[in-house]
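A selection of the complex's chains, in situ.
Note that the chains are named A and B in the order they appear, and that numbering of residues resets to 1 at the start of each chain.
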């Protein structure tokens, strides 16, 4: 079991969700984050001063999947989020030791989906 | 020289301020709460900019075109350009007991909010520069003429006996129809109909709706142009229609969709307010209840059923609420108007005068056609010279950052 964490552009969320659905990956957890990467922050103007923040609004996805779904998940995310421009984001893959479905108490691979 | 009445002046000064409040923060927050987080400042800024631009347009040429010395019943002359000759001496053609300049600035606030209402139709996708140019042109070529026809001394619809107490046709039909044309010409927002686009802050929307209701007392009761019984009648019918329409909307929604919603209540109230506007100084409070109920029923249909069917993207329902509401209101005036309420008005069909209903129907038809046609031409003109829509990427990033390089809220402390 793996946990796939993706940080993407907020306006790519809908596209990524669609790609994931196509790949039959329906479960995920989404949150607002601020990213700090290669991409320069958007410049904002306050009373004539320009300020370039280095924290940019991003969306973070957390998707727990069984091994065979890791590559499809990555593919789907890339398909939905890639613009080939700086700021597209990253995907991180980590090992999951266990997973519990709270509703049933089921454990492991069966609980993930 | 006619005498200035201080009580009337006090009331119209205050009413002018109230109508200004309707545009910002009223309309700005009503609309601003309905859009997505990334477009809230751009949306608010449209209401704000319209107040600034039309305030100057009105002083320079707008007032003269609308209310200046009549030219062929079609338009005011430019004789009052830059307020030349518009002094504190009352103008008995319009308001014999208050300074002429007060009438001018009171009317200014109507000229301001009307293009403001349209912004609901192209929210979340129009370029700011194009919006500025379009609004200026629209005020000059759509609002000012229609205003002259119906309210200007010598205007042909006024001469025909049109009844539009506070702007059902002048304000709501004209802007509502323009909104529909804008929605059609600009096309849908990216993702409309597929991606969810829930309002980002309904508390703001209610704040806006409440301030609209509050300001509408100045809009309708101020249209008596005096602190008198007529103003009081308009005040009461305004409040009554808003209440009846809000409740009706909630109950229809309860029945149809399962629950009464806050947004439904607020939308119903605005629909009721728009609809009672032309009738407020001609009908009784009891008639206002009926008009309010009709307003909510018909506008609900337009917004929840017809719009879904026809699938145009009138983002914030400027057409469905103001356009439809305005039409219902102008016609209802032809039904419910009574000389008992306003001897300077006329009787409607229910008081035995079919002719008035016919006149009202003409007003509706003329306003719809003229606004639709000229709005279309103006949009096309602006499209050719400056473009109308932001790029797809800008739309997706949001207008706040792409049009104004700022964002409304921070995420961290």
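One rule holds in what follows: contacts are C-beta pairs under 8 Å (C-beta built on N, C-alpha and C of every residue); 3 or more make two chains touch, one makes a residue touch a chain.
Computed from a predicted structure; not experimentally measured.
One representative per chain kind is placed here, while the whole complex contains A x3, B x3.
The working rule: only the chains that are shown with their structure count from here on.
The touching residues of chain A, when paired with chain B in their complex, are 10-11, 14, 32, 34, 42-46, 55, 57. Interface residues of chain B, counted against chain A in their complex, comprise 38, 191, 195, 396-398, 401, 404-407, 411-412.
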